[in-house]
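What follows is an incomplete set of chains from the complex, kept in their original frame.
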Amino acid sequence: MAHVDLIQYEQASKEVKEVFDDIKNLRKIPDVNNFWKCLANHPTTLKRTWESLKEVMAPGALDSLTKELIYVSVSASNGCEYCIHSHTAAARKQGMTDEMFGELMAVVGMANETNRLVHGYQVPLDPQFRKED
Amino acid sequence: MAHVDLIQYEQASKEVKEVFDDIKNLRKIPDVNNFWKCLANHPTTLKRTWESLKEVMAPGALDSLTKELIYVSVSASNGCEYCIHSHTAAARKQGMTDEMFGELMAVVGMANETNRLVHGYQVPLDPQFRKED
Amino acid sequence: MAHVDLIQYEQASKEVKEVFDDIKNLRKIPDVNNFWKCLANHPTTLKRTWESLKEVMAPGALDSLTKELIYVSVSASNGCEYCIHSHTAAARKQGMTDEMFGELMAVVGMANETNRLVHGYQVPLDPQFRKED
Amino acid sequence: MAHVDLIQYEQASKEVKEVFDDIKNLRKIPDVNNFWKCLANHPTTLKRTWESLKEVMAPGALDSLTKELIYVSVSASNGCEYCIHSHTAAARKQGMTDEMFGELMAVVGMANETNRLVHGYQVPLDPQFRKED
């Protein structure tokens, strides 16, 4: 439950409408998600976040599916319910199967476990991981 | 700086040696990392963690490189220095280039940013993300 | 949904009532929030937390609004839904505008992004940040 | 490396000295840890934190060892190196053995793993966990 208004397209300023249009065109969807309708309360953040996301999530050295898998991993580690729902949906659109999601979660869980074992034991860095200066 | 002893192969119990041998054989390395030498203080945890990690990180629906990228993503989000060093090294062995690492970090950073925007605005879940019950 | 009872004023012990009265008087509100009704299950924690909060949130070198903005920042980073709702409400009472909230979230999001870029790249500390010992 | 001065006993104000004396007497130690020497830069926080800690960590329904184990668990989850070192030392003083530490870390690791599996799968709350209102 947001504590700001969700800005709908009809009520949006010209600046916001341009971002909404760009999102709808690129993603071929009839309306933008609530995330963007919340950010539209602060048009500068809306525009900057969308421009950044568009650049960051575009396929490059990593393909779009891999990028979505990474997004889900981080969101699951942070416990962001909305982000988990929206990015698992996006990952499925990019081809993520149930089996892939199962393995993804297994790695995420394991990484969170060993991260804490490392912290708890205060494991010292091995010499081979040190970069020559 | 660990607050337990690093268990070296020579001083290890038979049970620990078997795990160390399995790690060395599978990874084709002359000695195990400090992580395992720390865990060897609690042989049950050593064995269980290694068996789990072996199963979880084996290539399946996701390949080994993708799994290492996910491991790095989680470790960077959690701020685990040791895990970042050891798993970026592992990812490079599996073929991660500098460009891929750059894009990986860009996604990780972006996901951590939008996770907090979602939390701060308390963005409500869109109806299309709700699963029919 | 709490897994303890919410202690209402009428059913509260004398010790709890005194804390509730102090909160109501200081904040000029007819009843205390659910947070305090939950803590009232452990009167020592109720009293200690209220005394600490009263001291910490009182205007000093930082004014009350700045302190509430910081509270919201931490709560958004931690993903604490209740704390985000209660402290954005408190911040608005202290004069936070929509524009200020928008900028606040932009900084919080950005800090969470760069924190992870720093972790992922393991950026070494610059000499000028080192304090002379 | 602190970015504030460590306040030594000799240079401390009367207010700070009183807290330092109380810590030294209660813990039967010749000098206070760096944590307190850092907090002494803000005497109000020093005093409040010490008074709170003294109250919270005193044996009650939970004994001192259990409380230290919980402290270590949280610190390992948060990745706070200093807190892990100081509170594992404190736990050992209270009787924590190597075997207990090993099991502690196993539970901490496991909890961090399953927490993320729960987040990732967005496991819905079972009816029996819902409190009747």
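The letters A, B, C and D name the chains in turn, as written, and every chain counts its residues from 1.
Basically, a residue touches a chain if its C-beta (ideal position, glycine included) is under 8 Å from a C-beta of that chain, and two chains touch if they have at least 3 such contacts.
On a predicted model such as this, the values are computed, not experimentally measured, just so you know.
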Worksheet item: We see 4 chains here; how many are in the full complex?
Response: 6
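Here is the rule we go by: only the chains that are shown with their structure count from here on.
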Fill in: Interface residue identity across copies chain B, chain D - same or different by half
different
Fill in: Distance from the mean Cα position of chain D to that of chain B, given in whole angstrom
27
Worksheet item: Cα centroid separation between chain C and chain D, in whole Å?
Response: 20
Worksheet entry | Length of the line joining the C-alpha centres of chain A and chain D, rounded to whole Å | 33
Item to complete: Mark out which residues of chain A touch at least two other chains, giving numbers and ranges.
Response: 3-4, 41, 45, 49, 75, 77-81, 85, 104, 108, 110, 112-115, 117, 119, 121-122
Worksheet item: Tell me, which parts of chain A touch chain D in their complex?
Response: 72, 75-77, 79, 81, 84-85, 104-105, 108-110, 112-117, 119-122
Discussion item. Quick check: in the complex, which residue numbers of chain A touch chain C?
Written reply: 3-4, 41-42, 44-45, 48-49, 78-80
Fill in: Touch list for chain D against partner chain B, complex
79, 84-85, 88-89, 98-99, 101-103, 105-106, 109
